[in-house]
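The structure under discussion appears below in the form of structure tokens.
One chain of protein is taken out of this complex; the other chains stay put.
Moving on, here comes subunit A:
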Amino acid sequence: MTTRAARPYLAAFRARFQLVLQYRAAALAGFATQLWWGAIRILVFAAFYGVNAAAAPIGLTDVVTYVWLGQALLALQPWLADPEVGQAVRSGGVGYDRLRPLDAYGYWYVRTVGWMLARALPRAVLMVLAAAIVLPLVGLDDWAWRPPSGVTAALLFIPAFILMTMLAAAVLMLANIIVAASLNERGVNAVLAPLVIVFSGSLLPLDFYPDAWRPFLHVQPLAGLVDIPFRIYFADLTGNAALRGLALQAGWTLVLIALGRFAMERMMRRLEMQGG
């Protein structure tokens, strides 16, 4: 029964995943860019730690891992609305989406997840090769991407990773819906990218921000995209703190999905399609 219910969504996910996975040139270009930026960010951190390491909230080796992990999974960050949605809205393909006997939100959601994962996977594999394997081999051990800090951290990172993906897709769905309602993705992407880069902890781990901001930074939804899962990875968040982090990720994911479903319902009611 459940397999029957899930069958269309799995198929839609698989189709999108397989299709996007074929774009090798995009994956290589993305990897090269992210490797380059990763190196630069690490140099900046190294300079900062060289001046005043005591002021830093986390150690340098953890920050290096934080950077590589972030570069590897950059394509999982929701800073770009799904281009397929913008295209479907302009071409009228949204009409055909409405003709599928599926939950409209779920149908878009799984496709967006497929798109994100297919973009992230090859880049992440290449980044592991480069930052976690090649760097130690050439003697740059201090600048390498380390494995998770212990078995518990590794095990906790699994749900944290799943939740970060689900949360990212829920954020993207809100962006997708705005794109569909406004018929244009530029405005959304322009606002979304800086918000996500700052508030997820992608630019800087959230503990680097001023003390007064932190209570807010640590409970806002975007913290679950980078800061929480990555700190679980290198065991900066452990025990109850780690569980609280997972709960925060899960809670915000549910809230954003509910919000997205509501917004989508309203958007579809207003949907207008003119012409042939």
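Here is the rule we use: a residue touches a chain if its C-beta (ideal position, glycine included) is under 8 Å from a C-beta of that chain, and two chains touch if they have at least 3 such contacts; residues count from 1.
Criterion: contacts and distances are computed from a predicted model.
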Listed names "Nitrogenase iron-molybdenum cofactor biosynthesis protein NifE", "YncE family protein", "ABC transporter ATP-binding protein" or "Cu2+-exporting ATPase", matching UniProt entry of the absent chain: "ABC transporter ATP-binding protein"
Where the missing chain touches subunit A, by residue: 4, 7-8, 10-12, 15, 19, 91-93, 95-96, 98-103, 269, 271-276
